[in-house]
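Have a look at the structure below, then the notes.
In this view, the complex is presented without one of its protein chains, the others remaining in place.
And now, chain A:
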Amino acid sequence: MATSVGRLFTAASTIEEAMAARRQGAAVLAGGTWMMRDPRRGVDLPEAVVALHRIPALSKVEIGSDHVVIGAAVTHAVLGRELHGAAGFEGLVAAAEGAANPGIRRVATVGGNLCALDFAAADLAPVLLVCEATVELETFKGPKLLGISDFLKDRHTLLAEAIVTRIHLRRDLVASAHIRLPLRKAGDYPVAIVALGVDKDKRCRIAVGSVEPVARRWTALEQAMRAGPASALDPERAAELALEHNDFQGRDGKEAEGWYRRQVLPPLVKRGVAALLKTGGLA
């Protein structure tokens, strides 16, 4: 049992209260599923924490005709439920409904998933890259909007003086998919994740998670697919292009070695394109 009775614990009810605690050095506590395992990793729990779960504005999913706004404290379970059936967000729903296990999904939040700095296998990151999400931060200097790619690259620095408050998504995808490869059906971190989305012009966006330390867009493959005819949205052809343009440096980890993470990408792309064709009626 943790013994520190002097720990500062703030359950903020507004973003302003949360920022005030952050200025005093409090670490952000979302669902707790990452931070509570710090002691298992040999890391002490922070001496001061600020919890965001009582801030109503951060616990909402707002669905508009051309955009969606997701509060940072929305859990995976709620996200999957709220966006179920929303065209173009099939990949995001699959990521939210497939991560970890049901108990974790009821607790772990969108913001926590994106802010766990050393977590390479975050399920939401690649699909939010495909959605070209914008991350809204509250910083010590005021609100800030940032593309998800830049956020993921710079989050070590950014989060030193900011809290992620919302994720903004455009509704410009016709279909999307999220393909993950765990070693077992559940309970493992995925070896590799491929997220794909296609817009009305059949332009494909692809992102990869868990292969490198930080999820990123697979721009080489996107360009190769755009260079070809529209029939590049063919699973077999996409897998061939994925093999040809595989520019990932796989990370070694407990679940798998780097070469394997890299090698499984073409078949995952094949599955992903097949899922896009099925979902989007593009076949």
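To be clear about the criterion, a contact is a pair of C-beta atoms (placed from the backbone, for glycine too) under 8 Å apart; a residue touches a chain by one contact, two chains touch by 3 or more; residues count from 1.
One rule holds in what follows: contacts and distances are computed from a predicted model.
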Missing subunit (named according to UniProt) among the choices "Putative Phosphorelay protein, contains HPt domain", "2-oxoglutarate ferredoxin oxidoreductase subunit alpha", "Autoinducer 2 import system permease protein LsrD" or "(2Fe-2S)-binding protein": "(2Fe-2S)-binding protein"
Pick from A:25, A:103, A:147 or A:228: which residue touches the chain that isn't shown? A:103
Given A:29, A:55 or A:137, the correct residue touching the omitted chain is A:29
Footprint left on chain A by the chain that the document does not show: 1-5, 7, 9, 11, 29, 31-33, 36-37, 40, 45, 49, 51, 53, 100-104, 106-107, 185-187
